[in-house]
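Below: the structure, in structure tokens.
Only a single protein chain was left out; the remaining protein chains are all shown in position.
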């Protein structure tokens, strides 16, 4: 089991969700985050005081999947979020030691989907 | 050491915290997240435009614990968050390679609690 | 590759970012979280109803780095966030199995920076 | 007809509308949880719509129309028949009758809206709507007739209620208590305080209430004259005194004063001075403000906790209790020196007036409580007042209105 | 001169300013996404600044100054020359001329601000600014002269527009449609609804619009008298009827009523009653409210979706369509019994008036549409109306103004 963590552009969320559905990955947890990456933030000005390049809004997806789904998940996210330019985001994959479904107490691969 | 990540219903947070306290797990990090799971979201309507089943509010707990506490932590979360119906949430467990307490510089198991 | 997760005091974010820059760690994802730690929350009162010690605002940093950067990253965060008192925060390190840059499709260590 | 008086009552009418939306809507809306804020705004807004229509169609006629045995107005003025530009000198000789009518419409609107505070976060929208319509028709309209309508029996007895301490606040506050008791507590109540999701909204609402209340109270003089001026000054003074007193009590009792406390105190002060503002002098208004803060604080922060009913936003604790304080205070502090058309109170040697005020109070409490009980039972039988637990947990915004107040991710 | 009338029109002027900022600004601002809210507030605010100056410098003179062949005012009153404390009896005999001027200034301000709803979330700030200035000068000012200016040709034909159904709402609403079509859809439109980022702000705005509209409509009587009272009552009644009707349609159509629906309906009611409020009686205003809700709901929730243009915040669907309904309704329901200076409408046997109203409508639609098209083309050529896609995605707040509305991490 793996936990796939993706940081994407907010306006790509719907496209990514569509692609994930297409590979039957339907469960996920989504959060608002701010990103500092190669993409430069926009300068902000408040009463003349400038703040160069602040953090940018990003969306973080956490998706726990069984091994077989890891590559399809990465491919789907990439497909939905890709524009080819700086700021598209990153995907991080972490080994998952255990997974529990609270409602049923199921564990492991069975609990993921 | 493990990092226990739990996604639960927001209104169960207090109950979960009480159960965790009972097993002496007092430290945690909490965040607002949105979940897409088996539980269906509620349809929203704005000037006639419908959006079926949006994301649902969930709470994410990140709890770093030593090995001995992993199962008690899972059990406590389950106890506090369980209702038996769809939407109760999931627990994910990840191996923790290191832990550092910033104030003292302590590392490893000693830094977790 | 490792994923370094740091929970720090919000007002230390700028200092931490400066220290990270100094060791050439420029990419990161930042989120608002609430922490329950050894530091006590402040009592809140609403029309006479008291709630003792609620959760405290914290900032969470997720930084994916190659092995060589792990210790410098920990050191930089510690330097920026340290005051020596309760509440300074924690750093958690997790093994990273894979990393993908969406824009280019690059993988592994090359995708991280 | 007097253009200055007309200008004043027109703007006062607009101010009283402002009290309900956005004033009360934001005062209450900030106090609930994020998932229920729209339900409050919706309830306030739709009340404005529904009661505006009820009022012009028949409510005004029931309340202020030609008297039927002192207990109700006839339907002669239904659909505003005969309510036009010509003044009605029974009510206000220097302004168009329709201006008096619309000014009173705004009072009829805000009264049921005050009750929202008691059942917030747990009623079905259709049930709320039916309840409100019945309550306005069978509680507010008769009561307004008794106390303010030409020929109304409490008015004939000499009861004093300058701007609605009885008709607006006691009536809604008592009904709120009855509803809170009948509905039961919110899911999760008691385990820990249910925190206001947006206190700045609450402060915005409180400030707009204060602002609008000048229309409510000083507008009730129905002229731009010395009496309006007195009502304006007493209103501001009592409110300030109550807001400050509440802060000081909190300071002493809990160690810190809070903005929610000051805002709540100010509203309590506004409530208490409402029946009194055109009959008492400013220094006595100051006392009224101090007293009401002491009493309401005790009700809200001490007694409610002990009795354990869930008056979500303290509609009873502030309006019911505050209106009671104000009604009695009017019986104490009223003086003919302030308003020759009024009466002297107990402190000026007139025990009779004090008795009349207490009578009015008892009558109103009994009437409002009983009627609310009956209406609740009817609506509960027909529709069911309370939402399912599942929907209460998800929140009323999504389940009753299919809307969310704020986006999280865009 | 009459101090009561002056007091009323002064406060009414302030109320109409309040309609634009913060009223409309928050109504619209809540409906857009988080990243664009400041752009809306900015557009509303700067319109107030720019048009205030345009108006005193030359706009007022163009619109209301000495007539030139029925089509425009001369520049005789530019820089407010001769517009002082003495009343101008052509417009308002009992108040200072400068009060009439500033009251009208607020109308000139809000009209271009209404159009914002159509191009929200995708125009360049400099282009918006130039467009607005040209539109105010070449669309609003002439139209105001035709309908309201002494000697204006539509006024001479007997066209009735009490408070701006034609001049304000139809003109801006039609222009909004033209702009929406010319600009094209927002990035991501259609894939799923673009959700309001802060509905409480929208409700706040709607409530302030309702409140301020009393100044708009009842202030248009230019006196604190029975006519103002009638306009006040009809305004409130039509608005309430439209808000409630919208909720009921939604309930029947979608299963739940929404606060956004009630607020939208209320605004539609306000729009439709605007031309009519000083000519119709309250019960007919009630009908107007019901009708406009039915028509606008269809336009916004059914037709717009089918035709597929992106009128971001329904400036056309509410103001264009609602203003049209109101203008026609005035031709139907107007009666001399309400306002002797008005006329009877079709239902009172006067087909002529109905024809005049339709003529006004056609003229206004054609004029506004053509002029907006021309101005758009000019501005688009000079500056470019639409922001780059990249900037649209990042949001206008950061890219057009270098500001963010809310902090995320502090």
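Each chain carries a letter (A, B, C, D and E) given by its place in the written order, and its residues are counted from 1.
Note that a contact is a pair of C-beta atoms (placed from the backbone, for glycine too) under 8 Å apart; a residue touches a chain by one contact, two chains touch by 3 or more.
Since the structure is predicted, the reported quantities are computational estimates derived from the model, not experimental observations.
A.B. asks: Based on the whole assembly, the unshown chain contacts which displayed chains?
C.D. replies: A, B, C, D, E
A.B. asks: Of D:232, D:297 or D:354, which sits in contact with the chain we cannot see?
C.D. replies: Final answer for the missing-chain contact: D:232.
A.B. asks: I'm checking contacts with the chain that's been left out. Which of E:37, E:183, E:313 or E:338 qualifies?
C.D. replies: If we include the chain that is not displayed, E:37 is the one touching it.
A.B. asks: Could you list which residues of chain B touch the chain missing from the display?
C.D. replies: Its contact residues with the unshown chain are 10-11, 13, 30, 32, 59.
A.B. asks: Would you write out the residues of chain D that touch the absent chain, in ascending order?
C.D. replies: The list for chain D reads 2-5, 7-8, 11, 15, 33-35, 195-200, 203-204, 206-208, 210-211, 214-215, 218, 223-230, 232-233, 236-237, 239-241, 243-244, 247, 254-260, 262-263, 266, 282-283, 286.
A.B. asks: In the complete complex, which positions of chain E touch the hidden chain?
C.D. replies: Answer for chain E: residues 1-8, 10-11, 13-14, 17-18, 21-22, 25-26, 29, 37-38, 41-42, 45-46, 48-50, 52-53, 56, 79-80, 84-86, 95-96, 98-99, 101-102, 105, 125, 198, 201, 400-407, 410 touch the chain left out.
Everything below uses one rule, namely that only the chains that are shown with their structure count from here on.
A.B. asks: So which chains are sitting against chain C and chain D at once?
C.D. replies: The shared contacts of chain C and chain D, listed by label, come to A, B, E.
A.B. asks: Could you figure out which pair among C-E, C-D or A-E mirrors the B-D interface, over half of its contact pairs being identical by residue number?
C.D. replies: Most of the B-D contacts reappear at A-E.
A.B. asks: So what's the Cα centroid distance for chain A and chain B, whole Å?
C.D. replies: It comes to 18 Å between the two C-alpha centres.
A.B. asks: Quick one: chain B and chain E, Cα centre-to-centre, how many Å?
C.D. replies: 50
A.B. asks: What are the residues of chain D that contact at least two other chains?
C.D. replies: In chain D, residues 192, 402-404, 408-410 touch at least two other chains, as defined above.
A.B. asks: Mind pulling the residue numbers of chain B that touch at least two other chains?
C.D. replies: 31-32, 34, 44-46, 55, 94-95, in rising order.
A.B. asks: Determine the shape of the graph in which chains are vertices and touching pairs are edges (line, ring, star, complete, other).
C.D. replies: Per interface graph, the chains form a complete graph.
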